[in-house]
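Below: one structure in structure tokens.
Every protein chain of the complex appears in place save one, which is left out.
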Amino acid sequence: MPTPTLLQSIAITLIQCVLVVLFVFVVVPLTVFAERKVLGHLQQRLGSTRVASGHIGVTGWMNRGMWKWGRIPVLSYWRGIPGLLADVLKLILKEDIIPAKADKFVFFIAPALSMVSAVVVFAAISFVPGTFFVFPSWFPGLAGLPVSGGIADINVGLLWILGVASVGVYGIVLAGWASNSKYPLLGGLRSAAQMVSYEVPLAISLLAPVVLTGSLNFGEMAQRMATGTSAWGLVPQVFGFLIYLTCGFAETNRLPFDMPEAENELVAGFHTEYSGMKFGFFYLAEYINMTVVSALAAGFFLGGSWLLPFGLQGLANQLLPAGAWIAGPHAIFFVAKIIFLLFTYIWVRGTIPRYRYDQVMSVAWKYLIPLALVNLLLAAFVRCAV
Amino acid sequence: MNKFLRTLIPSDIAKGMAITGKHFCKVFFTANRRKVPFHIVSEYPEVVAKVQPRYRGRLTLLKDEQGEIKCVCCLACEKICPTQVITIEKGKKEGRKMPYPVRYDFEMERCIFCEFCVESCGFDSIILNHQFELATYNREDFSLGMEGLSQNMFEPSPVGKFSVADD
Partner (left out) sequence: MFKNEEMEINLGPQHPSTHGVLRVKLRLDGETITHCKPVIGYLHRGVEKICENQTFFQGQVWTDRMDYCSAVANNLGWAEANEKLFGITVPRRAQYIRTLLNEFNRLASHLIWLATHALDIGAMTVFLYAFREREDILDMNEAFCGSRLTTTAFRIGGLREDLPPGFEKMARKFLAKFPTCLEEYENLLSENRIWKKRTVGVAMLSAEDAIALGVTGPVLRAAGVPYDIRKAFPYAAYAEMDFEVPTQTAADTYARYLVRMAEMRQSARIIQQCLDGLPEGPVMAKIPKILKPEVNEVYHATEAPKGEIGYYLVGEKGSINPYRFHVRAPGFINLQSLPKMAEGGLIADIVAAIGTLDIVLGEIDR
């Protein structure tokens, strides 16, 4: 394969960026839709099935149409999609209100900060193992060049992700501060303390697989996890996964840790004063963060991004003949893991109540950090002794 | 030690998750079934809502077999109404011995659907019908009378405005 020139590699990176952003903007609305449906089903409802509540006009026509088409089994499940599109349209068209005494610049920059820090994380996550595709020979300027599965396959991917993701808290704190309103202020203060506290056990729990595999690079970790570690490595893996998931819930402000926007206490928390697409950015950022946390969990705890989870890959490789489809790394495993974890997010949200603010903090400092440290010790022991 | 283990192992949360998970599966696999689905949703405008026989809906004036208004203007309903929504003007009509209501006004926006008027009526000349889709866009539509604007008080059970009966 030819080596790309500087200009060519910039072009390839730009194309990759567009692809990632497209991926994000497809996944996020689908997550929102899934949340409505799954939450509905958990609560013995149907979830969204219609556009607005209309019975006349265009929405009425659409609703009746969807009712008719809903007789077809698979289509019936997607009846809520037009409602989702209508929501997006509403967010874009809605009047953007800035409170009179708000700090206008900070008020403006806060949702952007949230959004950017959420999206930029994807730079270090590889979606597809190896090469995603090779440009065909007719493609002007880039013919024959490969496009890898991630934007930047850097060796310190974990550090990049933790570093950038922690900038996201600024968005929330600044939003709470700039609104110049009491409920958002409380929400912002809560999130400052909460997200800073939970980053500690989150990072420590992520260190366990790093210690086990001895690498910070996604691809290498996946490979070594499948082949290199012993069966005892599973213990710190499972414990670490539970700790990580708990911290992940807190980092993304989801129930049971949704302190910054605890609806029944702080109305809407830090985004009380936001409307229109600025609110939409916070909304998007939350779901992107959920995806990021799920992607990380898939990469670190569920047996690498593209392999079967929990050492099953090693088993499969032994049992199946070499070259079997399941033996190789596949992007579909990655997607399946993310979907499962997103489902868990929604499942937990539908089931359990919300912690109180001081209890959230005590869970982090009294339980999660010691447990994560013990888990790290365990991982180190497994690495050295076995 | 036992307490410590209970803190560590989230069995209580697993119990709750099992319940909601069970509901999810049941609803998910029966969602397409129209006959006996597990979910409790009634898709209202498309599926006509059924009311019980004693349902108290909109006030309706009844006519007898000859098409004659049964009301004889005893004013019992007007007196007993807790919100004073009924106004009757007594009058006479050719060929009828009993008094005849020249006007029978019913301000539906104030009506609280208590059915005291029906209870007080000694001539069975009014009922509350089964209509519950009473919302309108104009305030005037709430003023019902003998010759109402959009709906008068004679239709015993007008067709629902929003329910789209499925074939």
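Labels A and B are assigned to the chains in the order they are written; within every chain, residues are numbered from 1.
Heads up, the rule we're going with is that a contact is a pair of C-beta atoms (placed from the backbone, for glycine too) under 8 Å apart; a residue touches a chain by one contact, two chains touch by 3 or more.
Predicted, not measured: the structure shown is a model, and the values here were computed from it.
Displayed chains that the missing chain touches over the full complex: A, B (touch as defined at the top). Contact with the chain not shown here comes from a single listed residue; of A:F107, A:W160 or A:Y355, that residue is A:Y355.
Annotation: of B:K15, B:K63 or B:R110, B:K15 touches the absent chain (contact as defined above). Within the whole complex, the absent chain has one touching residue among B:F28, B:Y44, B:Y100 or B:F113, and that is B:F113. Think of the hidden chain as still there; on chain A it touches residues 39, 42-45, 182-183, 186, 190, 255-256, 258, 262-267, 349-359.
Along chain B, the points of touch with the absent chain fall at residues 7, 10, 12-13, 15-16, 19-20, 40, 51-56, 80, 82, 112-116, 119, 128.
The rule we apply is simple: only the chains that are shown with their structure count from here on.
Those residues of chain B that touch chain A in the complex are listed here as 7, 13, 16-17, 19-21, 23-24, 26-28, 31-32, 34, 38-41, 43, 45-46, 162, 164, 166. Chain A makes touch with chain B in their complex at residues 38, 40-46, 49, 55, 60, 63-64, 67, 71, 73, 76-77, 347-348, 350-352, 367.
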